[in-house]
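As structure tokens, the structure follows; a few thoughts come after it.
The other protein chains are all here in position, but one chain of the complex has been omitted.
Here the chain labels run A and B in written order, and each chain numbers its own residues starting at 1.
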Amino acid sequence: MPDMRFVIPRQDINRENFASSAPDFNRRSEMMNTDRGFKCRITNIVRLTEHEKLFQLRIVDPLERAIFRFKPGQFLMLELPGYGDVPISISSSSTNHEFLELCIRKAGHVTSALFTVEEGAYVAIRGPFGSSFPMDEMAGHNILLIAGGLGIAPLRAPLFWINEHRDRFLDINLLYGVKEPSQLLFTWQFEEWEMINHIRLHTIVEHGDAEWRGKRGKTGMITNLFNDISVDVKKSYAIVCGPPIMFKFVCGYLDKLGIPMNRMFVSLERRMHCGMGKCCRCMVGSTFTCIDGPVFDYWSVMNLKEAI
Amino acid sequence: MNIAKLKIASFDFTCCEGCQLQLANRESTLSDFLELLDIRNFREILSEKHDDYDIALIEGSISRQDEVERLLKIREQAKVLVAFGTCACFGGINSLKNRFRMDETVREIYGDMAIETLPVKKISDVVKVDLSIPGCPVAKEEVERIIVSLATSSLVTLPKYPVCVECKQQLNTCLFDLGEICLGPITRAGCNAVCPTGKTACLGCRGPAEELNMPAFLELVRERKLSHSDLQEKLAFYNAFEPVATDET
Partner (left out) sequence: MIYKVISKGEFRRFVDALVKSNNSLGPRQVDTDSQGNPVYQFKPVQSVEEIAFDYTATTSSAKHLFLPFREELSRFSFHGDDWEQQINYEADPVVLVGLRPCDISALNILDDVLLNSHFPSPYYLAKRKNTFVIGMDHLPLPDCFCKSMNHHTVTIGFNLFCSDIGDNYYLSINSSKAFNFLKEFEIRDPSHDDNCLLVERRKLIQNSFQTEIDVTALPSILDIEFDSPVWEKWGQKCLNCGTCAMVCPSCYCYSLTESCETNRKGARREKSLYSCNLVDFAVVAGGHNFRPKNGDRLKYRYYHQHRGFAENGNQQICVGCNRCGRACLSGINPKDVINDLRMEKESCLICVSSSPARI
């Protein structure tokens, strides 16, 4: 029989609030509910291309919906119960508090399973996580948005922000390159962006088809588009999203033009498991993509080992 | 989650049928496991036979011509052909006979009886294999996980790392520290290091871990002055590893 004088009382971090010295840490557990996901209903699914779909989500609980706020550039962990979770950048407007939009490419097993679910299904989100584009700092400047492939997805949130606060910004150029014309995403918004928001949109594809050539679309690498624009290096900020190889060429070019490295922002992608700087799966050099990133200025990226 | 049952069949070739028997183990979840399956053909637990299966579990290695023909037929029917157990994946213990002349082997075992036999082949030597579940015998827990993954169209994965990870998690004393050769550092995990936990050296029944470092492994055996012939015996035991050169003593 245990001697009750020496039995160590159980400490329940869910109920008690401790105020004793180390090692009985004085930490409140409410802060730590990060493993619980917000339940969301998939309210709409739009097939964008063969490999990409746009999911519209609505957080079920009104209170949770009210407290979920994110900044352009942040990501969330999307959980499909039974399959696992994946990091997905938020593609909708940060001022839209009713719905979230996630542009998802079928790449791994969770996203493949997501492609089989239908409207009305319930998923969970954790987050938002990570750093964001400094939209306030960029105000009053020209913005150069450069997207390669699926890179348009994390770019869409800052783009929404710019459009909603268009008078705060000067010239906006959007350079968007993909492999084939059929891979262009959000084409239905192009007209709106150009006509209503006065964004200069430049698209280019690596391999054009007959229809593309018919429309006099441009063919080549995204760097070819630089000939079409003039950049006022003193007044410009750049946001670059795309495959790592693109960062090298695009940021290298902009660097040569004279845009300071701390005015170029890139969004890095790694396979986050936790989103909270704990599992170390998304480390780039000594930095976590999930909490120090995904948005870095180019100076930081240049100084990170293995970044590009 | 509501899903359609998997139309499954199980076939045994040259083997001990221990892997198939594993399917009926782990009683706590057995009824739930069987719920996932529509068993069309399974000699050990069912007398009925149907030929309209989607998934074929193949146990054992191939050692006779009639087995080759039977396997080819199964391949035609099966949408997913699973090499089930070490014999199917690598040839297994049966492959030991390949070290000898076939006529000598037959005379040794069967005397003067006329026996038709071939050198032992693994399943993938004969037909295309879609999925491998190694183990001697297979671990029922892993089989369950894989079957659930198939049923929910989820990703089927085996650990890529070696047994050492799981062995250390069991707080075992390293068998090399006890003076034995253990294939743990080069063998695919997933067995929870059951043999080293029982103080028996790993013989590699689950086959090579991904991107294993064989030169470093041979070097550590050499450095510890452990028997090279013992190493060769162990590597050859399940026929799961490439033979190593004999001059390295």
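In the analysis below, a residue touches a chain if its C-beta (ideal position, glycine included) is under 8 Å from a C-beta of that chain, and two chains touch if they have at least 3 such contacts.
Keep in mind it's a predicted model, so treat the numbers as computed, not measured.
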| item | value |
| --- | --- |
| Sole contact to the chain not displayed, among A:I45, A:M261 or A:C279 | A:C279 |
| Among B:Q169, B:T200 or B:S227, the residue in touch with the chain that has been omitted | B:Q169 |
| Residue of B:D54, B:D130 or B:E144 touching the missing chain in the full complex | B:E144 |
| Option from B:E35, B:D51, B:E69 or B:D125 whose C-beta touches the chain left out | B:E35 |
| Residues of subunit A in contact with the chain not shown | 2-14, 18, 20-25, 27, 29, 31-37, 39, 81-86, 107-108, 111, 120-122, 124, 269-271, 273-274, 276-281, 283, 285-288, 291-292, 305-306 |
| Interface with the undisplayed chain - residues on subunit B | 1-3, 29, 32-33, 35-36, 144-145, 148-149, 151-152, 154, 160-162, 164-165, 168-169, 171, 173-174, 176-179, 184-186, 209-213, 215-217, 219-220, 223 |
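Please note the rule applied: only the chains that are shown with their structure count from here on.
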| item | value |
| --- | --- |
| Euclidean distance of C-alpha centroids - subunit A vs subunit B, Å | 43 |
| Contact footprint of subunit B on subunit A as seen in their complex | 82-83, 108-109, 112-113, 116 |
| Of subunit B, residues touching subunit A in the complex | 1, 152-155 |
